[in-house]
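The other protein chains are all here in position, but one chain of the complex has been omitted.
Then we have chain A:
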Amino acid sequence: MHSNRYCNRIIVLPFSVLLEIRVKPDNSGVVTDGVKHSMNPFCEIAVEEAVKLKEKKLIKEVVAVSCGPQQSQETIRTALAMGADRGIHVEVAGKDYETLGPLQVSKIMAALAKKEDAQLIILGKQAIDDDCNQTGQMTAALLDWPQGTFASEVSLDGDKVKVVREIDGGLETIKISTPAVLTADLRLNTPRYATLPNIMKAKKKKIANVKPADLGVDLTSRLEVLKVEEPPQRQAGVKVETVEDLVGKLKETGRI
């Protein structure tokens, strides 16, 4: 029997990622001005999972949190259209946003989790633009909560969570107690399309504005990006007319 005492509130952290990557001319980073953002695919899966749990009446409320500049609000709206109840936009802009990394985000999440009295935090396993795969784990460590990462299956059982994890060797099933942090992997679910009625409803849902300072979080980065480079350009192949030419070219380039 499920008790509503547990799993009252889930916080999901949908992140927005850049859709087009171009390296800045001075190799100091990637261009972010005017580049379209969209919700990180793994975070979509996380939001979907949270909404599913709410639909199964296992939890009461889903809160979507995003950290970033003004356009992060769009990502929150998408989460609301998928079924989240309310949103929190943690405003981080300009220089701070450029250096915002997993450590800073997990500090913010930890602070929010305590403030909101959440029982579950669900995130995407990693962001597809930086591939860090650290935020979930760091958040759990800061809160001293158990973590179920790379989840491909999640089920709530009283005050415990059963998580099937995708690992190199296959699948690992663990049982952890709440409150807990989960990170979503590809096969956890297929995110739903937000239907029009929900998209319209989402416009009326609340998004609260919070500053990191309000949460007592220090955003200074401990990392310095030295250089960002594009991978080497792919060289075009050479077409040859005859087998003799092929052998000749192979010899020329020292391959045989």
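In this text, a contact is a pair of C-beta atoms (placed from the backbone, for glycine too) under 8 Å apart; a residue touches a chain by one contact, two chains touch by 3 or more; residues count from 1.
Please note the rule applied: contacts and distances are computed from a predicted model.
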### Protein name, per the UniProt record, of whichever chain is missing from view ("Gap junction protein", "Distal membrane-arm assembly complex protein 2", "D-2-hydroxyglutarate dehydrogenase, mitochondrial" or "NADH-ubiquinone oxidoreductase chain 4L")
"D-2-hydroxyglutarate dehydrogenase, mitochondrial"
### Query
Among A:E61, A:D96 or A:D129, which residue is in touch with the absent chain?
A:D129
#### Entry: From A:P25, A:G169 or A:P231, residue that would touch the chain that is not displayed
A:P231
### Task
Kindly state which of the options A:L58, A:L142, A:I176 or A:A194 is in contact with the chain not pictured.
A:A194
### Query
Taking the full complex into account, what residues of chain A touch the chain not shown?
17-21, 36, 38-39, 41, 128-131, 193-197, 199-200, 203, 230-231
